[in-house]
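A single protein chain has been omitted; all remaining protein chains appear in their positions.
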């Protein structure tokens, strides 16, 4: 019952080896484990295979920094602060990255299958779209479908034999090496309590072989266990924990702080070119650690983002305008 | 936003027509909608098809009263107050009821598939057991597998085509007409908050075409909506609501009252014969309504069962000994 | 508050689109809305003629009643007044299970059958421009009984063939061959409906369910059917035009600009006088 799951930010990034498959907590620009993302960039991680229910700013940082070889997901952008993923877009055009497209529900159900220990999920979504165009099986085209960690097929069609419900799309479980989560609270033994929408956090934590949880606060395990029905992820599903206040910045965290729209807008603007990204990374990532990053952001900015605890969002800041 | 979902106990039972397929909230002897079960018996409901993640005292009451033609589930008994379902056992031996056996996980995954809108679930459980004995497909033997509400096959085997994970058991979605839930709190618009283990309540509510929620308390909808992340079932998944304090008795309810072990032991003892059941029903069901049932139980008994609100269970009563 | 229609100088195209979209909703419906104008439109309906609609956001809030517009479906504001806050599995399960009456979505390109593209411009294997990707667009559209698309109207966006079918229209590709077949045929028992309207900056478009083809329903004030036809790369059916799109009422404008989106995050305010 000791706290031997504790690691540092640097150690968290070191657990993620070159060539790992990786996924994250959160949704687009909310609750992304940015402090670990920045540390991965500092550590020059390479050849990552991102498998994400949806992408967001974390994707764009890793892709911009050249950490990613394969991106398997359904969406990337910065919501209203950047209408698409400019780094990914540029690298796709230059064929510097493999993109495997699924629909959002397909990605969610793929993680749910992996979390459930099933090899695949059964859905009826996106029939008739180019998501199922057999020419667009990009991992297949690259010869990477080994049937081990990467499924032998992107998807398969079948007919429902039980109720005559027609065409079904079978999508393979999303098997990932490591999930990195960013949440409000984790207990000393690994119990996670997420406040607000939990997005796909329970499924990605369970789907991954190793789960790292970065939290705003490490809290006494007994505190969380007093109300077990409010907890999101069980202790034994979590391998490593670390405390990192404001670790999701510039993405937002329900009840704690809003998305830093100005930051993301600036970032998006810079990512229209590789040089722009490199300059941004030079200023905000390289040569800094998490505390010096926060110092650089400064108190006025962080206080503006701070959520009103009655409302769970900031009333000082909205929209990065 | 009005409370037009409210119905009475009698109306709740009337919604469940002869021949309906039916499922319940709870687990074995916990949070079963007993007040509605008793009302169904008073109304002489017939030809019900119970599809249950697991059975319990509610099953034994309905089966004993002759309400049930088909029981599709994995377990029935009264836990330590009655080691098996004596009514079901007798009627199986007399071939008065069709029993279709699945495993517990299979039943759970069948409901999860139905709740997810999938025609079937993919599992690797119970391989090599008589649960998959093709001779023991009892609904098939009875010629009832129409492929509409009752699946064309009890199960099917397939091989995983994605990762070579071997034999998979496909089990059909549990399609049910009506789910009857018994919970601590429901809001005026149907939002449900379950305290403690929620068992398979979210899945059965969503799997059913009609969901009836009986609660200890109907509470202001705004109260529940202040903490949306603590709610269990969304408003629009619930069709009808009713308030019925102690509606789960003799089964227990987390945080409110314990299982009435004496009652269940007596019941189990009587159910060794049909005459015994009939006598018990005559005493405790027929000619009573819910309030006169509570009066008959009396205050000392109910106060003994009452949970300590710090612990969520009674410290006065345990084990029915 | 005033229910009379605003005059043309009192509103902009975004206002008009939101109001037209909002009127597609009936009270008590379950609606699944994406980020941006779809979100404004649906919350406008919630605060006007459809107070009992049940709003689902993809990130996991069910029957939410945000007091002001969230910045995205993952925003903390989505949870205000919600019946349940959970996650994506819950939201998509509810949709696949068949609870959703109406989906509200956006798109970059649309073809005459209502197939929508949000993935890339140009050949998928050699894209000119990679866009965001599908998100939940195909899912919401596959699962809902009706889907309304809100898009900017440029001629290149109303194209005979979208670069990539991200979200299924009324005639879709049957794989492995890719020949176009009617959605009803492909979806079989899972067929619930399809795109019911496209609301652009030029007009409101609907679909003939039999042929699957788009037709012009109403022209936005100041535009003629012929002008709109010329704004499409495919042959737009203008034989069924019903006149003008109703303008916003002053009430609606008040709700959009003073209640929902005072910061003008999604809907710019037209300068008056």
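Couple of notes before you dig in:
By letter and in written order, the chains are A, B and C; residue numbering begins at 1 in each of them.
Following the convention adopted for this analysis, contacts are C-beta pairs under 8 Å (C-beta built on N, C-alpha and C of every residue); 3 or more make two chains touch, one makes a residue touch a chain.
These numbers were taken from a predicted model, which means no experiment stands behind them.
Although it is not drawn here, the omitted chain touches the following shown chains in the complete assembly: A, B. Summary of contacts with the chain left out: across B:199, B:263 or B:284, the touching residue is B:199. One of B:11, B:133 or B:292 touches the chain omitted from the figure, and that residue is B:133. As for the chain not pictured, it touches subunit B at residues 26-30, 53-55, 73-77, 79-80, 83-85, 88-89, 92-93, 99, 101-106, 108-109, 112, 123-136, 157, 160, 163-167, 196-203, 252, 254-255, 258-259, 261, 307, 311-313, 318-319, 321. The set of subunit A residues touching the chain not shown comprises 1, 114-118, 187, 189-191, 206, 222, 224-225, 228-229, 231-237.
Please note the rule applied: only the chains that are shown with their structure count from here on.
Averaging C-alpha coordinates per chain and comparing to subunit A, the farthest chain turns out to be B. Distance from the subunit B centre to the subunit C centre is 41 Å, each centre being the mean of its Cα atoms. One simple way to say how far apart two chains are is to compare their mean CA positions; for subunit A and subunit C this gives 27 Å. Within subunit A, residues 123-124, 160, 163-165, 196-198 each touch two or more of the remaining chains. Among all residues of subunit C, those that touch two or more other chains are 61, 79, 85-86, 95-96, 143.
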